[in-house]
Structure formats: structure tokens, C-alpha cells
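For reference, the structure discussed in these notes is given below.
With one protein chain held back, the other chains of the complex are shown just where they sit.
Order of writing sets the labels: A and B. Residues in every chain begin at 1.
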Amino acid sequence: MMEIKRKHRPPARFITTQFNSVLGWARKYSLFQYPFITACCGMEYMSTACAHFDLDRFGAGWTRFSPRQADMLLVVGTVTQKLAPVLRTVYEQMTDPKWVVAFGTCTVSGGIYDNYAVVQGIDLVIPVDIYIPGCPPRPETVLDGLLKLQEKIQHQEQDWRWKKRKS
Amino acid sequence: MPTRIEKEARPETMLLNMGPSHPAMHGTIRIMLELDGERVLNSEVEVGYLHRGFEKTCENRTYFNLLIYTDRLNYVSPLINNLGYAMAIEKMLGVEVPERAQYIRVIMSELSRISDHLTCLAAMAMESGAFTVFLYKMKAREFLWDVIEQTTGARMTTSYIRVGGVRADLHPEFETALKKAVVETRKVLKDVHGLLDKNKIFINRTRDIAVMSPEDAVAFGWTGPCLRSTGVYYDVRKAHPYLTYNSLDFEVPLGERGDNFDRYMVRMKEMEQSLRIVEQGAGRIRRTPAGVLAQAVDPATAIRTSRRQKIKGGVKLSPTLEGAEKDKYKDILSADKGYVVPPKDDVYTTMEGLINHFKFFMKGVGIRPPKGEVYFSVEGGNGELGYYIVSDGTDRPYRLHLRAPCFHIVAALEQLIKGRYVADVIPTFGSMNMIGGELDR
Partner (left out) sequence: MEETKILDLLKEKFPGEVKEVLTSLGDEVVIIDKKALLSLVTYLKNKPCEYTMLLDLSCVDYLGENPRFEMVYHLFSLPRNRRLRIKARLGEDDLRISSLTGLWKNANWLEREVFDMFGVHFEGHPDLRRIFMYDCFEGYPLRKDYPLRKRQPCIKFRE
């Protein structure tokens, strides 16, 4: 966490620093997710989103099934070679700021499927912010990953000025 | 890529793509519709977005290793896939499973089946707009998954049912957890019946929509709840009984018209019957005493001592091996030594146990069925789940083919939605219970 603070420290001017943190606070507690669900991890995603292990209490409750309206792309489940162009299109359709969470081992590294049909990790297709391992990850792991994403959002340099943040 | 519908479409109609990533959380499937206003004139279904190369992978893994791949096929009812695979191999080997393991298998399969139907109907209701039903059913599913986790160690992808029996015995507190799960599920089912059965909106969206005739259903190779909703009586548990199903008392509900509402109703009634089976099965298993070995030693001491003398008392195993102790073995796994993992007490302390352990897991040795082929099917959540295994005498299958029930059911989707509205596509597709892992393998 200290490394994150040092790398992404905003320029040393008081008002912009405070504005940055306020923007970070607002963004991290109002994540609109786009769950790109493909496979078994989707079942654990449904469990995490529902009453037992609630995602809503972290501000990430509402799913927006349109890439234009969402800011967090949650890739859940195996991504095959046939699906990779679709994933790339969806990612490019999303507007900045956007974050990508790789949910499940299949998205992190291809998982138990090392064959002709599966992409070995979605970071070959799109840039990823948080990796959540597990096959499928327990809901507590998912919530931990979400908390880490929120920390990352809080401490990164928010692109509220004209110049864009280099991704 | 030019698809069939693009070539056939008339110039005055609109092509709409319900793409691979869509909110009807069934996974990834692409439905292309040719629309005239809201009416669907023609459609094309494209599958294969979750083709993970299961059958090819199976040719490169030993029989024991590929058990984990079977979990991820129909991922809402993973224990039934495990069961089908294990029983297909047992048929080839001619292995007898002890009675207690059979009852445990039946209880676990039925719990899986209930969670499969819960998920299917929850998704169908949520997409039709009834979000409360989704939340209620997920709550019930959590209680069931708590029971499964307590016994098998994992909530979803369990790899619990193995060749020769099951991996571990039931937890001593199994009865209380199961009772709670059954009570909660019954409450939820009663609530959902009250919310949806006579609900005018739900009935308008599902009654007489996507009607399938029995002859067509058989021509398409439909099995399972979708076939039974058209009125054809075929359930693998009754037609070719396996495990202890012929000694358990349950009914098989049938529908009349074969529309979406019947498919919903058949699944709701089947859940009630599965709860009956679970209660009967749990009643027939005798209670396990909470075994605590007074003189148990930890593995390191056991290994050292066993070099000089035989160990009295047992070996204190780690918590992950709970339920798989040596004295439980005769109840849960078959006595055939070649096909099961030997108990850890033996592996740590005797030479034969160690050798059996190595021989089981080593490549080239292990489960080696004789040359031949077998087809075995079980009643999965969607219908007849069949495994066709060709063995060439080595420790890897030569060919493993899965008869996926929802492949045949989704093949009929184009016919069912023709002439209907776009809004009818969603409950129709939801009532078919398409599971991507099974459809695309």
C-alpha cells in the first residue's frame, strides 16, 4: 500500500490533492459493474451479489449491462479464443475511467484448461487491474479483491483534467 | 463472418444480435434474430463460445485426474456429473459400491439437482422481471451449498464422488445442517409458489408461449424436465434405475402443454420430490458417532515409529482429510484396492499402503479399465447425461464423449421462438436451462 501511495501521489498542491481524494472516494464507492459472465465462476458471482455475501454494501451493487454505462468490467469465467474478440470490443466500448477485474483462475492464467481453445489469461487481450484467483473463488475472496480495487482507485491519479491518464 | 441468417435475410427486416455477453446470465450464446417490428421471423443460434476442449483434454489425463474437469461441465449441479463419470468407469471395471456410499451419493445428487433447478428458475424469473424470486432462491441455494460444503469441502466444484464410492464420510453434524436446509428450501418454494403461480404477468409471459409437442420433443432428443413438461414420461432414475433409486419412493411430475409455464411448474414440483428423496435417504443412513481416537499420533511420529513397530491407535490426520479415516473406509469406498486411494493411516505406516498410493497416482499405472467401451447415463438436472468412454487398456481414456442434455434442447430454440415476440425469447431461453459448460463442453 505504501508503494501505491508513492507511485501515484498527485502533484503537491493542496486543493488538487484534496479534490483527487474526493473524486477517488466517490468513484470507489459507486462502481457500476459489467459482469461479463461466461462459466462456472458466474455461480459464485451470483452468490456474492445476493443476500448472503452482499456486494451492494460496498457500493458495487448495481450491474449495468451496457459497456457505455459501466466502469468496472468484471470478467467472470473462462475466455475462449472465439470469445476474445468480443471481450476486446466490449472493453474498447467502455468509457474512461474503467477498471478490469479478472475473476477466477481461468481469466488469470487459463486455469486448468491448457489447450487449443482457451486464452491463457485475459491480460493477453485487455489490461487487467485486479486478479482474483480461485476455482471458483469463495465470495470472501471476491470481496477482498473488491476492497483492493477500491484502495487502488482511491490512490491512483484521477484523470479529471484535460490530459488523459496513460493506461 | 457471414452467417446463415445474414445470407437468408430479406432486405426490409432488421437483424438484431443478442450477443455472446448478455445479461440473461446463462453464459455465452449468441442469438441472431431477424425482426419485423417486434416479431421474430427467423433466428440463428450460435454456440461454441465456451468450448474449452474438454474431450480433447480427457485424452491426455489419467482417469483420476480428469474427475475435476467433469465438475465444470454442468456447473450448477457438479455432483451429478461426477456421479455419471464415476459410474461409467465402475461399469467398465465391475466395481461394487458399499450401500452407505450409495445413499450418500443419492443425497448429494438430489441436493445438486435442487440447486440446479433453483438457479434455472431464479434466472428465468429475474429476466422476466421478478427480481425477488431470484434473491429468495439464491438464499435457499446458500443453505444447500452450506450442507455440501460441510461434507465435501467445497461449495461448487467438489470432485467428491469418486470411482468406488465417495471421498469422505458425512460430517457428524450433517443431520442438523440438512434439516435446516430442507426447512428453508421448503419455505422458499412456498413463497415462490405464492409469488409466481397465479401471477397474471408471469402467466401472460409464459403460458402458451413456445409450445413443444411431444412428437417434436422426442424427435429433437429432448430428455429431462423439458421432455416431461410435454407429457412424455421418461426419467432415467425410473427407467434404468441406478444406485438405490428403486428402493426410494418418489414421483415424476409431468406437464401437459409443453409451454414455458409447464417447464417452470415441472421443475418446481421436481424440487419437492427431490426434497422427499433427500429426507428418505437421510433417514436410512445410520448416525455416525463422532469418532475421536484417544491414542492418535501425528503423521511425523507415526512414520518414525512404524519403522520399528506396528502403530496401535490411529494417526491424527489433518482437518482436510476429515471423514476419510481408515475405519470409515469400508463404508464409503469399495474394497477393490486397485481403484481407490488407500487410507492415509496405511500410507504413513505400512509398506503396502505406500506402494498402493504410488501406484494409484503414478502415470502409467492407476485405474486401468480393460479394453472396451461403455455408455452410462444418469439423470442430470437437464436430462439424460451420458458418458461414452472408449478405453484402450492404458491409464488414459482413448475417447470420452459426453451426451450433453442441453445441446439437444437448445437445438430446438430456433423452432420455438419463430413467430413470437422478442420479449418471449427471454423466458423461453430461461426455461430451457442452458448451461454453457455442458452445451459447449
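Just so we're on the same page, a residue touches a chain if its C-beta (ideal position, glycine included) is under 8 Å from a C-beta of that chain, and two chains touch if they have at least 3 such contacts.
In this text, all values refer to a predicted model and were calculated from it rather than measured experimentally.
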May I ask you to name the displayed chains that the omitted chain touches in the full complex? A, B
Considering the complete complex, identify which of B:221, B:299 or B:338 is in touch with the unshown chain. B:221
Give the residue, chosen from B:51, B:137, B:155 or B:368, that touches the chain omitted from the document. B:51
Contacts of chain A with the missing chain: which residues? 81-82, 84-85, 88, 114-117, 119, 123-127
Positions on chain B contacted by the hidden chain, ascending: 1, 4, 47-48, 51, 53, 55-57, 59-60, 91-92, 216, 218-221, 232, 234, 239-240, 372-375, 384, 386, 388, 390, 398-399, 401, 403, 407-408, 411-412, 415, 440-441
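Heads up, the rule we're going with is that only the chains that are shown with their structure count from here on.
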Between chain A and chain B, centroid-to-centroid distance (C-alpha), Å: 30
Residues on chain A engaged by chain B in the complex (per definition of touch): 35-40, 42-44, 46-47, 50-52, 63, 65, 77-78, 80, 82-83, 86-87, 90, 112-113, 115-118, 135-136, 138
Using the touch rule from the top, collect the residues of chain B that touch chain A in their complex. 19-23, 25, 27-28, 48-53, 56-57, 68-69, 72, 75-76, 119, 134-135, 138-139, 141-142, 145, 155-157, 436-437
